[in-house]
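Here the structure is laid out as structure tokens; the discussion comes afterwards.
For this depiction, one protein chain was excluded, whereas all remaining protein chains were kept in their positions.
The chains carry the letters A and B, assigned in the order they are written, with residues numbered from 1 in each.
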Amino acid sequence: MNMSKIVRSAANLLFPFILVFGFYIVLHGHLTPGGGFQGGAVIATGFVLMFVAYSYDFITGCIGAESLHTTETIGLLLFIVTALVALGFGVTFFTNWMLDVGPVLNNPVAYGPNPGDLNTAGFIPVMNLAVGIEVLGALSVIVLYMLSGTKEEI
Amino acid sequence: MFFNLPFIVAALLVILGIITMLIKRNLIKMIMGLALVEAGVNLLLVSIGYRAGGIAPIFTSAPDGVMVMPTVQAMTLTNIVIGIATTALLLSFVMVIYRMYGTANAEKVRKLRG
Partner (left out) sequence: MMQELLLQNLPALLLAVPMLGAFATPLIGKASGGARNLWAVAIMLATLAVAVLLTAQVLSTGTVVYTFGAETPDLTVPADSGGIPIRIIFTVDAMGAFMALAASFVGLGVMLYSFASASRSTGQNGYYALLLLLVVGILGMVCTGDMFNFFVFLEINSLAGAALVASRVDKGVAVEAGLKYAVLSTLGGLLVLFAIALLYGQYGALNIAVIASRMLFTPLDQIALVMLLVALAMKAGAVPMHFWTPDAYSMAPSSITALLVVASQASLYGVFRVVFTLYGLTLEYATIGWIIIILGVLSMFVGVTMAIPQKDVKRLMAYHAVSQTGYMLLGVGVGLAVLGNQQLLDTYGVIAMEGGIFHIINHAMYKGLLFLTAGAIFYRTGTRNLNQLGGLGHSMKWTMVFFIIGALAIAGIPPFNGFASKLMIYESVFLFNPLLAIIAMVVSILTLASFVKVFHSIFMGPRLPEYADVREVPAPMIIGMALLSLLVILFGVFPQEVVDLLITPAAGALIDQGGYIASVLGGA
């Protein structure tokens, strides 16, 4: 069942901002407090807001549990493959192999107040992104399944 | 005494959580007790890792001073993540049990005996 028009409008308005804020936390995970899990959880709350505002049938018409599952799997695979690539560089599993390789993600972090340089910290931003999309998929799918459980009659 | 306060509170939280799990009969409240235990452990971890005036260990060119060893903070975060996974799993179990048995009272959810 859809909630009232006020709730739906407010949810529509807030949803993009929650997404932006969540991805901000994910991408700045190596600079500021936060990171993949926290940002992913914020994004998932955006999805949960939509689940609450709209009816279960409407939501599953827009975004299936299958696609959320796929998101989760892709995040996990990105994480493990990034860790495994390190073996190809002759270093051990989970070594930060992007550090000292080319100009990508390789600046030193400046001390003191600064706007924040995203181009730092080697593969940690990549890992954060992987964890972020994994968590957003997983948490949304958990809530979606719980919602489907409450729908059924006892 | 004052600086030991976090440790005392952590121990209290753990004990309260275990008592909750033992005396409450509602499955959801038992899971709340488990969450209390988890909160107590997290508080213990964070209080062990606290260093007054420490610097966050993320700067390559930081000034001299006490830097915080972030091990316990990382442990706490990991435990929070694990805790969320556990709580979600347990709550979905309770949902299924409520649907199958029609109750979430631990005394009535006892088909397995012997």
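The rule is simple: a residue touches a chain if its C-beta (ideal position, glycine included) is under 8 Å from a C-beta of that chain, and two chains touch if they have at least 3 such contacts.
Note that the coordinates shown come from a computational prediction; the quantities given were computed from them, not determined experimentally.
All shown chains touched by the missing chain in the whole complex, by label: A, B.
Considering the full assembly, B:94 is the residue among B:9, B:68 or B:94 that touches the omitted chain. By the touch rule set out above, chain A reaches the unshown chain at residues 66, 69-70, 73-74, 76-77, 80-81, 83-84, 87, 90-96.
Within the entire complex, the positions of chain B that touch the omitted partner chain are 14, 18, 21, 27, 30-31, 34, 37-38, 40-41, 44-45, 48, 69, 71-72, 75, 78-79, 82, 85-86, 89-90, 93-94, 96-97, 100-101, 109-112, 114.
As a convention for this text, only the chains that are shown with their structure count from here on.
Chain B has its Cα centroid 23 Å from the Cα centroid of chain A.
The touching residues of chain A, counted against chain B in their complex, run 30-31, 37, 108-111, 139, 142, 145-146, 149-150, 152, 154. Contacts from chain B toward chain A in the complex involve residues 58-63, 77, 81, 84, 88, 91-92, 95-96, 98-99, 102.
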